[in-house]
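Here the complex is missing a single protein chain, while all its other protein chains stay put.
Let's turn to chain A:
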Amino acid sequence: MAALRDGDFAALQILLKAPSKDAVRQLCQECFSSPPAALGPLAQRAGPGLAVSAEEAEQLVSALHNLTRHVVYRGLSRAEDILCLFPENFHQNLKNLLTKIILDNISAWRNEAQASQISLPRLVDMDWRVDIKTSSDSIVRMAVPTCLLQLKIQEDAALCGNNPVVSALTMELSKETLDTMLEGLGRIRDQLSAVANK
């Protein structure tokens, strides 16, 4: 969890050397999305474009990461709240630019934070098919409808880094077991409506 530090705002003024507003915007997005461990390499890539030393690039990238993550953590959504984070003597135009960039990205960033928080494995896909069993080695004639379901489940993204593991769970459901499932799901739906109405 990033907290804003004293040196951060001084480091942010290095952005005044950026070639364009788009370059600033791009850097903000990369600094937010990057996990703390990947900030070093990001600074190495960004440094040359800004014509600053490696050390300054690192300070800048770290400060931008802290600022953007702090805003998302606090859930700030109004310009006034973001503007008043900056100290009095901060460069006015840069302050306005950064605030605008943050406001433009805030809801996408919030979604990104929610999607990458720790969780149980997530359901990513579901496929199903209805078959009829017509015969087998023990039963010559039958007409038993049966459902085949395959769920694709992705393990916790935070644990797998960039190579999430997706496992497939295949199962068969009869009419009875499908009804059991539907009953359970119906109860979840009822609870969701009850919670939504509160």
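In this text, a residue touches a chain if its C-beta (ideal position, glycine included) is under 8 Å from a C-beta of that chain, and two chains touch if they have at least 3 such contacts; residues count from 1.
Please note the rule applied: contacts and distances are computed from a predicted model.
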{"item": "The complex's invisible chain, by UniProt name, from \"Phenylalanine--tRNA ligase beta subunit\", \"COMM domain-containing protein 6\", \"Dynein light chain Tctex-type 1\" or \"Superoxide dismutase\"", "value": "\"COMM domain-containing protein 6\""}
{"item": "Omitted-chain contact residue, chosen from A:Ala38, A:Ala79, A:Ala108 or A:Ile139", "value": "A:Ile139"}
{"item": "Touch list for chain A against the chain that is not drawn", "value": "1, 69, 72-75, 110, 113-114, 116-123, 126, 128, 130, 132-133, 136, 138-139, 142, 144-149, 151, 153, 169-175, 177-182, 184-189, 191-192, 195"}
